[in-house]
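For reference, the structure discussed in these notes is given below.
Excluded from the complex is one protein chain; the other protein chains are retained at their positions.
Chain lettering (A, B and C) follows the sequence in which the chains are written, and residue indices restart at 1 in each chain.
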Amino acid sequence: MKTKIITAICLVLGISASAQNVNNIQMPELLNKNSRQTINVPNILGYQTLKCDFHMHTVFSDGIVWPTVRVDEAYNEGLDAIAITDHIERNPSKKDVAGDDNSSYEIALPRAEQKNILLIHAGEITRSMAPGHFNALFLKNTQALDTPDWRDAFAEAKKQGAYFIWNHPGWKAQQPDTCLWWDEHTELFENGMLNAIEVFNEKEWYPIALDWCMDKNIAPHAASDIHGINSEMYNLKDYHRPMTLVLAEERTEESIREALFANRTIAYFGNNLAGKEEFLKAFFEAAVEISCFKEKGKEKSYSIKNTSDVPFFLSSEDKSFTIPANGETILMIKNDAENMYAIKNLFIKGTENLQVSLKLQD
Amino acid sequence: MKTKIITAICLVLGISASAQNVNNIQMPELLNKNSRQTINVPNILGYQTLKCDFHMHTVFSDGIVWPTVRVDEAYNEGLDAIAITDHIERNPSKKDVAGDDNSSYEIALPRAEQKNILLIHAGEITRSMAPGHFNALFLKNTQALDTPDWRDAFAEAKKQGAYFIWNHPGWKAQQPDTCLWWDEHTELFENGMLNAIEVFNEKEWYPIALDWCMDKNIAPHAASDIHGINSEMYNLKDYHRPMTLVLAEERTEESIREALFANRTIAYFGNNLAGKEEFLKAFFEAAVEISCFKEKGKEKSYSIKNTSDVPFFLSSEDKSFTIPANGETILMIKNDAENMYAIKNLFIKGTENLQVSLKLQD
Amino acid sequence: MKTKIITAICLVLGISASAQNVNNIQMPELLNKNSRQTINVPNILGYQTLKCDFHMHTVFSDGIVWPTVRVDEAYNEGLDAIAITDHIERNPSKKDVAGDDNSSYEIALPRAEQKNILLIHAGEITRSMAPGHFNALFLKNTQALDTPDWRDAFAEAKKQGAYFIWNHPGWKAQQPDTCLWWDEHTELFENGMLNAIEVFNEKEWYPIALDWCMDKNIAPHAASDIHGINSEMYNLKDYHRPMTLVLAEERTEESIREALFANRTIAYFGNNLAGKEEFLKAFFEAAVEISCFKEKGKEKSYSIKNTSDVPFFLSSEDKSFTIPANGETILMIKNDAENMYAIKNLFIKGTENLQVSLKLQD
Partner (left out) sequence: MKTKIITAICLVLGISASAQNVNNIQMPELLNKNSRQTINVPNILGYQTLKCDFHMHTVFSDGIVWPTVRVDEAYNEGLDAIAITDHIERNPSKKDVAGDDNSSYEIALPRAEQKNILLIHAGEITRSMAPGHFNALFLKNTQALDTPDWRDAFAEAKKQGAYFIWNHPGWKAQQPDTCLWWDEHTELFENGMLNAIEVFNEKEWYPIALDWCMDKNIAPHAASDIHGINSEMYNLKDYHRPMTLVLAEERTEESIREALFANRTIAYFGNNLAGKEEFLKAFFEAAVEISCFKEKGKEKSYSIKNTSDVPFFLSSEDKSFTIPANGETILMIKNDAENMYAIKNLFIKGTENLQVSLKLQD
């Protein structure tokens, strides 16, 4: 009500010129201040760590928002790149929505350029299992993938230079019993049409899919698959949306493409990271800084600082402790013997954590 | 990560049947728990106080969400009734959106019925000033209002039994100098085509429009006029969205219609209420309970409890204090002399607050 | 920065009188607005449901705050009554803190009277197991309980008319293997010196202790046992602190005493209630309102509204759903057959939930 106070003062002083102020009082305190926030993840191994979500929907398939909303969400949340992946084969709103399978990309593109968000032209090949749902990225004409036979759709995408992601492999609607790899996936993989797998989709994490990625050298991804409103769906106060971290030479579409085909990805979901050991190790080491601030005989006190948004939950036989996100903890060591820890939220296999040895010297 | 712990236990125990559990781990902690919350405002004067927002947009004009989103937002925020008021004359998305001016109502209706939200068939007559923008409620065919001459649109709406709200009268795009009442508004008012005025729209409050309402017996309204996403636009942690409180016999569309034409409304925006003195007085008295808990000579201590979501900012010559929303404060009185207060956030005129005398007896 | 804007206007207008305003700018936006909030729990069975925490510490034993802080915390959080229960036998700060075992009560009392908080004179008999730690309420002179033999301390308390609560019976420091009932507890119970048990203390819940309460007709309690700062310790954004709900005739110390000795208590911790079936049933029925709003053949839709701060997690063989706190949910029933539910967060035994039959008629 600040403006009213001003108004009051002005009235007391007998000012009449500011009539519109009296008659139109702005109350910005009722509104949220939305602005782009930074996602704190370190650049590693000489690459930029780009924050990407390659799976989302709009009113042009079964989503409920206009394509520009996806750009605005990505901008506010601090992402670098997105792909709108409307279902190619079905569209519940079609009666009331015109356009074609390229429309969501075309509508969102000017906003993406304005907001400095990299927008990847894409679409979701939506088939029954096997092979299930696949996102095809870097398309030129999504409409051309709308074919009766799924093999034709994949072939067309491949012709356009697509990068293929197997979406939500353990989704119960298509894999009611468990998360299985089918012959069709072998076929696709061997033909270069299975470049990545979502080890995490929306709110589901498929550990076995990470094993497949690590065994066959496939890129692990995480994605929102958002149909609704991202800030309502996700608890963004405590976590970021699920995303794929891409280790790219530069912040360009070309660099992302190169990095994706080179399997330089980390799946980031909740407080978890899943990916190659070398990537996770580099991430941890770049994020964490350790220094000894007190020494008394064999007893030493260390300050361990974390500059990233990812907390680290460390555990050894003796003790468990957390290095909080964007924060610091103190570790007291009675002797130098043991300093190997498993980081319980960093996965290098479906059920295997990154092991680290803390550098506890002064 | 609770499910992983379970998983671990199960694995230790050599259980293999739960394979899908291992391969598909749900992480609901990443999601918001969205549910319908209660808006605490008292029923007064024998009426139910219905929470209504009669002004909002969808992709069927220049909004960015599908019509069902407006129902879901209203449900979660605790509203009773809404009207989707897409612009009749213009539609920036028309190239890509099919349907007509009735589509948003028709698409939203089944969801409204499912979620027990009263959905009023409506549209926004969007003309230059004068007369500016008007919402027409209780329409039968919004499309019929798409006429070249604005007088024809109003006549058609009137024929359909419409209730007319003058929207954002002080909007600077149409009233650059100040908030003015034009001859056209006299014409409409005299012909029963100006039943209500938004004294608050989106984030703007027009005190002078409340004076018009009180002088001419017009119903004051408050509305979101939301085009984007409500929970992103508004600071819903500290405030509700702006809304019109309707004092209705029952929670039905018919009752709302009767109450609106009878001018039984209160505009509710931020922490403010604007409306007839008798309504605001009844609201305050129904929300507040006072009791003396300590007496020592002429010094008495009172507990003042507020069961509503509206705090009350009281001010007399001597002192200012707040009765917090859904809370309680303590008032210590040294003698009985003075207990008249202005409630700075309750407006019975554009610049006039409700005056109350606290009943400070034991 | 509102005041600066005003300042700027005033300066422009050449006003010099408000020099102190320019030189002393208040910035209340940097501060929290602390006020008493309401805990929404229904009055039941003709009683007032008083919100009580009978276990907490100050600098007069091993707590870290001044006694008045406990009153202020209770006031802000909406409690009705508290007992400060400083350890009688030990006091780590004693070198630097004067006073005796009555000091914390005496210092807190004037503030409690000022803030309308009922303050029960009390102390914690702090002995090794068995019998462990006991709070004695309604004391006249806590100091007199500082005796070498624990039986003397209990006898003295009994002489003063005390009500005895067995604190944290499953605390691992005293019950390393499991939560056991010792012969000493039988002795105390048979001599009327074991009136209540904390089935919940701080962050620990002892289901077996609820069984003891139900089997022997002992009052179940929940308490914070706070030593630090309550708002830092507890997640007060999502939960209240643990507390004992006391079903009292009136909001007076005498009524609390009568109700406690009559075993009219419910332990309330997190989202859970633990206590006698009749109390929990009455609580649920008073909090919840069900109405049918849609009927289509055998399919009916019900709105279920909850006016309390306790959500209800219902579960039957067919379905699970939540009635959110201070909110509403919709239940769709395909036929009338099944409407028996266990409420997973209401405990009438350590491992037994309240069963309810929803009244699903229109």
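Definition applied: a contact is a pair of C-beta atoms (placed from the backbone, for glycine too) under 8 Å apart; a residue touches a chain by one contact, two chains touch by 3 or more.
Keep in mind that this is a model prediction, so the values were computed, not measured.
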| item | value |
| --- | --- |
| Candidates A:Thr178, A:Asn263, A:Thr307 or A:Asn339 - the one touching the absent chain | A:Thr307 |
| Residue among C:Gly123, C:Gly170 or C:Gly327 that touches the chain left out of view | C:Gly170 |
| Among C:Trp150, C:Phe189, C:Tyr234 or C:Tyr302, residue touching the chain not depicted | C:Tyr234 |
| Selected from A:Asn116, A:Asn141 or A:Asn191 as touching the chain missing from the view | A:Asn116 |
| Residue numbers in chain C that touch the chain omitted from display | 1, 7, 11, 19-20, 22-32, 34, 59-60, 64-66, 68-69, 93, 95-99, 103, 107, 170-172, 175-179, 203-209, 229, 231-235, 239, 242, 269-270, 344-345, 351 |
| Residues from chain A at the interface with the omitted partner, ascending | 33, 35-38, 78, 113-116, 293-294, 301, 303, 305, 307, 322, 324, 326-330 |
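The rule is short, and it goes like this: only the chains that are shown with their structure count from here on.
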| item | value |
| --- | --- |
| For chain B, residues contacting two or more additional chains | none |
